[in-house]
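Okay, here's the structure, questions in a sec.
All protein chains but one are shown in place.
Then we have chain A:
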Amino acid sequence: MSSTLLEVKDLQTYFFTDRGTVKAVDGVSFDVEKGETLGIVGESGSGKSVTAASIMQLVPSPPGDIVGGEINFKDENLLDLKMKRIRKIRGNEISMIFQEPMTSLNPVYTIGEQISEVLRLHQGLNKDEALEKSIDMLEKVGIPSPEERVHEHPHQLSGGMRQRVMIAMALACNPELLIADEPTTALDVTIQAQILELMDELRDEFNTSIILITHNLGVIAEVADKVAVMYGGRIVEQTDTVTLYKDPEHPYTAGLIKSIPKIEGSEGKLKPIKGTVPDPLNFPNGCKFANRCNYAEEKCWAEEPDLEEVKPDHYVRCWRWKELDLKNESEVK
């Protein structure tokens, strides 16, 4: 891991609605190295998808707007670039796959037409070359008889197949960064595993960096090198995957790990995190997790903690990380 491919610095993406300003992403920073997989975990509404959309500048505007920060990709700040340059990067150097394979492909064009489209746009291939490359890509993502499939329409394919097609399309131009926004959430568990494995293989083959966005810690454990845990538009904990599971410092992270259903152990009950995410229009002044935290004390309600470095490359946003021993907590039962 030598060179940094993407550096997000203090990103702020707000939504200006009639009811008030929603700070969907508020001061998020992280790096992605070449060939590395970063996992971003969080509940719905934590700002993880908006973070991804911000990198691609696909935040619907209005009402959304990136109001601050930097997104440095290689040697350019994406936020300073003209739309024309952004379009050259999209689908070519950074590409994205979405949660819903069933609806992410255009129903009125064939698979081949849709993959060819990126190739012709960014690599200037002609129709035949693009089709041939599309067939290659389909083969790479494990679609059987790609010569025939390439002429089929999305409705003729299963959900897992469609997500493979999305991946083929995203990787067609050999991008340096792939952003996968909940790529396996809508799929069956067995297909999930296959898709994750596929992404892992392709990362090794193409040396693509991946940002994997999910609410599922199990998915992160399988493929990510490091993890950022998001809550209420902020990163609350960030470290490498192994440390995160073994030694979480933030009560929210510990809660997420505890809420993963386990087969071993005597008790059959799930351990959810109580309560829900606070109203984003009306975030509390203090720590945003305070209302759901078992360890919250006066200070947590009054003032929001900063992201602190616990150990090299392990950051946590909690007033009480020094006192709490969450490691044991998470392993009991």
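Operating definition for what follows: a residue touches a chain if its C-beta (ideal position, glycine included) is under 8 Å from a C-beta of that chain, and two chains touch if they have at least 3 such contacts; residues count from 1.
The rule we apply is simple: contacts and distances are computed from a predicted model.
Trainee: For the complex's missing chain, which UniProt name, "histidine kinase", "Amidase", "Glycerol-3-phosphate dehydrogenase subunit B" or "Peptide/nickel transport system permease protein"?
Mentor: "Peptide/nickel transport system permease protein"
Trainee: Looking at A:Val41, A:Leu105, A:Val236 or A:Ile273, which makes contact with the chain not pictured?
Mentor: For the chain that is not drawn, the touching residue is A:Leu105.
Trainee: Please pick, from A:Val50, A:Val118, A:Leu157 or A:Leu171, the residue that touches the omitted chain in the full complex.
Mentor: With A:Val50, A:Val118, A:Leu157 or A:Leu171 as choices, the missing chain is touched by A:Val118.
Trainee: Using the touch rule from the top, list residues of chain A that touch the missing partner.
Mentor: That gives, for chain A, the contact residues 56, 58, 86-92, 95-96, 98, 100, 103-108, 110, 117-118, 121-122, 153, 155, 166, 169.
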